[in-house]
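For this view, one protein chain was removed and the others were kept in their places.
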Amino acid sequence: MLRVIVKRLMVSIPVLLGVLFIGFMLLVVVPSDPAAIIAGEGATPEILAGLHHDLGLDRPVMERFALYIARVLQGDLGKSVLNRAPVIDELLRTIGPTAELMFCAMLVAVPLGIGMGTLGAVTRGRWIDRVVMMVSVAGLSMPGFMIALLGIEYFGLQWGLLPFQGRGGPLWTWDGLAHMVLPAVSLGSILIGPIARMTRTSMLDVLGLDFVRTARAKGLGETRVVLKHALRTALIPVVTLIGLQAGYLLGGAVVTETIFAWPGIGRLAVSAITSSDFPMAQGTILMLALSFIIINLMVDLIYSWLDPRMRQ
Amino acid sequence: MNMVDPKPTAAIMAAESAAMASEAAPAEEPLLRVNRLRTSIATERGRMTVVNDVSFEVRAGRTLCIVGESGCGKSITSLSVMRLLPKPQGRIDAGNITLLGRDLTTLTEHQMHAVRGHEVSIVFQEPMTALNPVYTIGDQITEALLAHERCGRHEARSRVIAALREVGIPDPERRIDTFPHELSGGMRQRVVIAMALICRPKLLIADEPTTALDVTVQAQILELFRQLRDSHRMGLMLITHDLGVVAEMADDVMVMYAGRVVESGPVASIFNNPQHPYTIGLLGSLPKITERQGRLSIIPGTVPNLMAPPSGCCFHPRCPLSTERCVADAPPLAVVRGPHRSACWLAPLD
Partner (left out) sequence: MTDQNVALPALVPADASRGRQLLRRLLRDKIALFMLVLLVVIVLAAVFAPFLTPFDPYRTSLRSRNMPPDLVHWLGTDEQGRDLVARVLFGIRLTLASGFTSLFLGGFTGTIIGVTAAYYKRADNLLMRAMDVLLSFPAILLGLAIAGIWGPGTWGIIFALAISTIPPVARVARAAALGVVNQDYLVAARALGLGDFAILHRYVLRNCATSVLVYVTLRFGQVILLGASLSFLGLGAPPPSAELGTMVSQGRSLLFTAPHVALVPCFALFLIVLVLNVLGDAARDIFDPKVQQ
């Protein structure tokens, strides 16, 4: 188990360096001069030069990259250009709601997707299977914001059933739960289609394998054969898919948070970039990339739990 | 037509007396009686009859070997008995499969659950893939036990350990908690056998159980089958294309070709006095038991396409003795002598 983690972390190092470089680029190659933004309009060249020196902008690029990495490793990601708040504080404040949202979305998507895919495989070729396939292709083809907007339009505005602005507090309170429903369902819905399709394909493969025949030959009922023997093996490629789709999930989270004014890191990233708050933008990108790596780490752990052959 | 040889060899005499003994002693009902079974498989290009008019019996404590080249319908016959034909392509079109007095073809799928693994078990060819990689072998055997019998956790565990010991797995107390990938092919096949036997079935079907294994392991597994058959008075239906295995194990032999039975009878009679040109071809290509190259390719030509079987006798395109009658009409499976039957117009061949 430990070796799985260590291996994954080793693979992640080049990725992290790449992300750091992009973050650094955001601060260096940006078209606008941060010093000019800080100093405001009408600053004299002397003030600007002083600021350049203070910010370390007059040193060689590689040196600045090394300094930048050193700073990041100490948790110093700079200050927001807009309100001078330390970036790291903002990140820590927003990562919780994002994690919560993604978790709830998975809670919606994973059981539904796996259930649909299994149902499709078992009823292969019959009308239930056709319906499952149609629903998953439709789900796969919907823009991430479409379910969100339809949800807001009907459940929020027309029927007034659910709130759709912001977070209502902790999940265990009624208000918190109500605020979570629409965002979690919208975000989860983009993953249902891929998961259902992958489960179906993989299940069809597994149902043709020898050990499934062995299980039937033991005299097990079909339900037990499918749910105990086939499903667990069939889930292995599904878990891989979820790992591969983690980027998709992150992207969806960014969109969903923006739509529902969810106080998460995705919304922070978009507003930082559209308002040219570069220190904040690089911080959010670093954090999003880090969560991508963490999701994949978790996927690897689930993987080795599902497949004992991976544990060695 | 040739006259029957007036001076049968000693071997045939021995075979006949053995056959008579077995005929005379138990007048009991056979464990399994398959009567005029016909099974077909749907393919991309239409429905194909892969088992045609096949009848045979398996008695308690005896071994029936079904022999033939790949694609002759051996495995489909065994899957038909288990009612485990590939779904939805496979179908039993006609015939009866009577196990312990009950016709399996009339049972519902649900009723079959109680039969599989309990009254009849099957061991497949590939031990490497026959076990589920994600559960321990103990889990998988226990599951087979609990599917048919009620017993507590501790009792189940000790019975599984006993079953593992019975099939010759060393250190079963520890092995019970290992995963299949931690065991060798031979060990896995032993696990599969233990799983098949945990509920003491009356009949065991083994579909090429040793083909994928090393020669030494092969001999051990066959020996294990023989012991278990004798100690539990179990009927054994052994499917193989390896005549060495047949010589070692069989009481009775059934030779299949293109989905039909071409010859059947007691093993000694078939080996010493084969009554079908196909069997003669197979015996001519008998490999030594130590060389594991079971493929029987010395008969010229290949197995016919079952979508468009040849006219008359299916074997006539490859048969050195083929006559006009063979091309025109299919020969029935007719008695040659005692229990020995052959589907050849020229039988008895002497």
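To keep things simple, chains are lettered A and B as they appear, and every chain counts its residues starting from 1.
Quick note on the criterion: a contact is a pair of C-beta atoms (placed from the backbone, for glycine too) under 8 Å apart; a residue touches a chain by one contact, two chains touch by 3 or more.
Quantities reported herein were computed from a predicted structural model and do not represent experimental measurements.
Only one residue from A:44, A:74 or A:141 touches the chain missing from this view: A:141. If you put the hidden chain back, the residue from A:11, A:67 or A:107 that touches it is A:11. Only one of the listed residues, A:68, A:262 or A:278, touches the absent chain: A:278.
Contact between chain A and the absent chain runs through residues 11-12, 14-15, 18-19, 22, 25-26, 29-31, 125-126, 137-138, 140-146, 149-150, 152-153, 157, 194, 197, 246-248, 250-252, 254-255, 258-259, 269-270, 273-274, 278, 281-282, 284-285, 288-289, 292-293, 296.
Note that in this section only the chains that are shown with their structure count from here on.
Contact residues on chain A toward chain B in their complex (touch as defined above): 125, 209-211, 213-222, 228-229, 232-233, 306-309. On the side of chain B, the complex with chain A involves touching residues 82, 84, 88, 109-110, 112-118, 121-122, 124, 126, 129-135, 143-144, 147-148, 179, 181, 192, 195-196.
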